[in-house]
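A single protein chain has been omitted from the complex, and every remaining protein chain is retained in its original position.
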Amino acid sequence: MSILINKDTKLIVQGITGRDGGFHTMKMKEYGTSIVAGVSPGKGGREIDGIPIFNTVEQAVKETAANASVIFVPAPFAADAILEASCAGVGLVVTITEGVPVLDIIKVSPVAKRNGTKLIGPNCPGLITPGESLIGILPGNIFKKGNIGLISRSGTLTYEVVNMLTKNGLGQTTCVGIGGDPVAGLYFLELLEMFENDPDTDAVVLIGEIGGDAEEQAAKFIKEKMTKPVVAFIAGQTAPTGKRMGHAGAIISSGSGTAEEKIKALYQANVPVAKEPLEIPGLLKKKLGL
Amino acid sequence: MSILINKDTKLIVQGITGRDGGFHTMKMKEYGTSIVAGVSPGKGGREIDGIPIFNTVEQAVKETAANASVIFVPAPFAADAILEASCAGVGLVVTITEGVPVLDIIKVSPVAKRNGTKLIGPNCPGLITPGESLIGILPGNIFKKGNIGLISRSGTLTYEVVNMLTKNGLGQTTCVGIGGDPVAGLYFLELLEMFENDPDTDAVVLIGEIGGDAEEQAAKFIKEKMTKPVVAFIAGQTAPTGKRMGHAGAIISSGSGTAEEKIKALYQANVPVAKEPLEIPGLLKKKLGL
Amino acid sequence: MKIHEYQARNLFRKYGIPVPDAVVCHSVEEVEKNVPDDGKLKVVKAQVHAGGRGKAGGVKLARTKAEVVENARQILGMDIKGLTVEKVMVADAVNIEKEFYVGLVNDRNSKSVTLMASAEGGVEIEEVAKVSPEKIIKLAIDPLLGLMDFQARAVALQLFGEIMQALAAAAIIKKLYKLYIDTDASLAEINPLVLTPEKEVWAIDGKMNFDDNALFRQPEILKMREVSANEQKEIDANEKGLSYIKLDGNIGCMVNGAGLAMTTMDMIKLYGGEPANFLDIGGSSNPKKVIEAMEILLSDKNVTAVMINIFGGITRCDDVARGLIAALGQIKTEIPIVVRLSGTNAKEGLELLKSTGLPTVNTMREAAQKAIELSKKSKV
Partner (left out) sequence: MKIHEYQARNLFRKYGIPVPDAVVCHSVEEVEKNVPDDGKLKVVKAQVHAGGRGKAGGVKLARTKAEVVENARQILGMDIKGLTVEKVMVADAVNIEKEFYVGLVNDRNSKSVTLMASAEGGVEIEEVAKVSPEKIIKLAIDPLLGLMDFQARAVALQLFGEIMQALAAAAIIKKLYKLYIDTDASLAEINPLVLTPEKEVWAIDGKMNFDDNALFRQPEILKMREVSANEQKEIDANEKGLSYIKLDGNIGCMVNGAGLAMTTMDMIKLYGGEPANFLDIGGSSNPKKVIEAMEILLSDKNVTAVMINIFGGITRCDDVARGLIAALGQIKTEIPIVVRLSGTNAKEGLELLKSTGLPTVNTMREAAQKAIELSKKSKV
């Protein structure tokens, strides 16, 4: 098992005719992801590498029964692409595009909720269930099937950690890059719950960052609801705090946001926090009794 | 039994300090409606005729467990008043105010749906369950408890008909004035279904008007779903058709809207249509075997 | 509220919807002076608040300036469905490869603004809707999200196969929706939306109506209102709290409530008469209102009898009777009047009315029959 995606995931690529969209479509296909359609308005009826192209997501879903979509369209059009996928009934929409205006994502969120669409991203590397399906721009070769779930706010740092996990024989059920934008789709809470309920996941790695209070909320959730072990790492422990958002930013996340506060909250939830990424495999093995 | 309102209905009056709001609050109270609160921003804490006034609907609901609201606020502020009531969890909102912009009602409708609020009106006389609760501006004295349900797009015409029903010994379960605006809340379909499911209602009077295709839809519903007899009257059989809305109006209600078409559809659903209001009691008695 | 085609075109242009250049003229002199003699094919169009202008001869092509002037001379002053043409619009004609239809309207069933579009635009669009409804694309627009880009694009792609044309059309549809919402419209149509042989997309004819209830917050739209004499009468009545529509019959009626007023007209017709008007005086027993209503009603020279039909609800019939008595005391007319009172305190009201010597009755049926009878005798 796994969470969110598996070999039955049928993927649409929105923005398949763009440079990044085209390149990563090829990479995903190489990995074995079942890509059933591309969407590019006005290019409906053509084929790219055997993938049929449609003018609209609605047509693509109707013809292919796709259940997931990945978005590579430029930032000004990303929100509309998410709305199109969600309104066409796509259950999982992964937005790779970076630079999407925050208010666009805020506007899109309740629509996705209403339509029962799970969002991941924007500005995220995507997610992978090793050996089954890869959605996004993750380097498939470093992943390995196994029993560890991973959730990360970061991109390359995730690869760094996964690489070490794999080298240490710790394969993964699903790894999800949730993205670093101020407002984003699925986050720690929802994903921790999914991993808790996934019979094949035995432990979870949580890679957080400074800013916001998502890690503190995750700690609370882990303490109250999780039975499976979690190991964490928080990036940006030495980052300057000058980049915060005035009074309102401080008020909204009152008493949260710094690395120390996050680490403290996680320790209180019995979550060991690695001082450096290299420590993560050891902490996991200890928790799993390996 | 009855539909929508009964002796357990606890009513809030929004706009209770206005001229019409104040007058009809008195009338409703005289009739026996349980009015538990009034809302008038800035006048919270006062009392009018023993009715406590609150600044917001939210406070009023919290303090009084009100489950219905009637709106008398001026047209420019009516939509906001509906939103306030709906967002405070009020289950039934009756808008008496006339002259509310159509796009305001269009915007309010999905919010009410999301919040599970039933809307009646705007520009309607309200509704009554005789002997139990009266919401709106209906003249209570002409109604009488009984087994006839009534739904009407018109105001005074309703009173005319009810007066004849009562004089002929045909009392009413509930009478609902749904209002004559282009876009409105509960309409024939929903209300016919409620009457069909109300054990105390034995027959329904439907008072329609020219314009739109609500009567045609009602006829279809009656034919397919209703077991109880329905008697109808359509006002405006001789009204000029010049006041319609160009091509788009004709396209949207293609082949509908005229009195003849409505009457034809109703006859096909085995619904007798009175030539004049005086005929209604007789048609009802015949259907009921009286 | 309706506006003229040229006014709709001005709004289109303000919102960036492409329309050909045009000039509006009130007289042949203005046409001679203001229409450029540029050798371009032109179309001269009557500006009246009525449909079917083409069939009535109110739309004519002109190849030369002289033809423009001659056409304008014919159209200005023309009568179209009872309305006199006081203005013409002279617009550059556009070569047409294909005609499309795009419209927005408030839809009571979906409780939304609904977009309608068809690849079969032009004057026969209503016929298309009746005979081949599948040729009309309908889309209910989410009132909270508005018309989303992908929706406008998807509709446009169904009309125009080519992507650049579709994007041009989608942009026009989006702008039309924004205009619609910004101005509290109740109808906005582009018919035809045209594809030229040069593959350009133009809005050729435009129509917009607006929600009367929203005019209080649309001062710019209200400024565009132009009314005929009959409409002015209706507007004047409205400002007095009366709802009045003139009709062609001879029996004037005055009723409290719109549904009852319509039913009153139906009853007159049912018993062989012809109503002269629709007149709803609302829920008041104020004598002033009755006098004003009576004045409006009697200003129609066709009226040979009057039927007053009042149902007392919250307002009691005896109060209404007092108002009527006060009003009728001031109105001097030879035209016979029959009064029907019913509902709350009807008996007391009818008793009071005896002093007026007017025929009074208890039911609408009797009132209609009596009014018809009196109208035949009256010969005013």
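Letters A, B and C mark the chains as written, and numbering starts fresh at 1 in each.
One rule holds for everything that comes next: a contact is a pair of C-beta atoms (placed from the backbone, for glycine too) under 8 Å apart; a residue touches a chain by one contact, two chains touch by 3 or more.
The model shown is predicted, which means the values in this text are computed figures rather than measured ones.
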* Which displayed chains does the hidden chain touch? -> A, B, C
* To do: Would you mind spotting which of A:180, A:229 or A:281 touches the chain that isn't drawn?
  => A:180
* Of A:54, A:159, A:195 or A:221, which residue touches the hidden chain? -> A:159
* Which of these touches the unseen chain: A:29, A:107 or A:285? -> A:107
* Asked: Which one touches the absent chain: A:4, A:48 or A:137?
  -> A:137
* Structure fact -> Note that chain B touches the absent chain at residues 41-44, 55-58, 77, 80-81, 83-84, 87, 111
* Can you name the residues of chain C that touch the chain not displayed here? -> 144-145
* **On chain A, residues whose C-beta touches the chain left out of the figure** => 24, 27, 75-76, 99-107, 109-111, 137-139, 141-142, 152-160, 163, 180, 182-184, 207, 209-210, 212-214, 217, 233, 235-240, 243, 245-252, 254-255, 275-278
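The definition used in the following text is that only the chains that are shown with their structure count from here on.
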* Asked: Once you find the CA centre of chain A and the CA centre of chain C, what distance in Å lies between them?
  -> 56
* Please set out, as single numbers or ranges, the residues of chain C touching at least two other chains. => none
* Asked: Of all residues in chain A, which are in touch with two or more distinct other chains?
  -> none
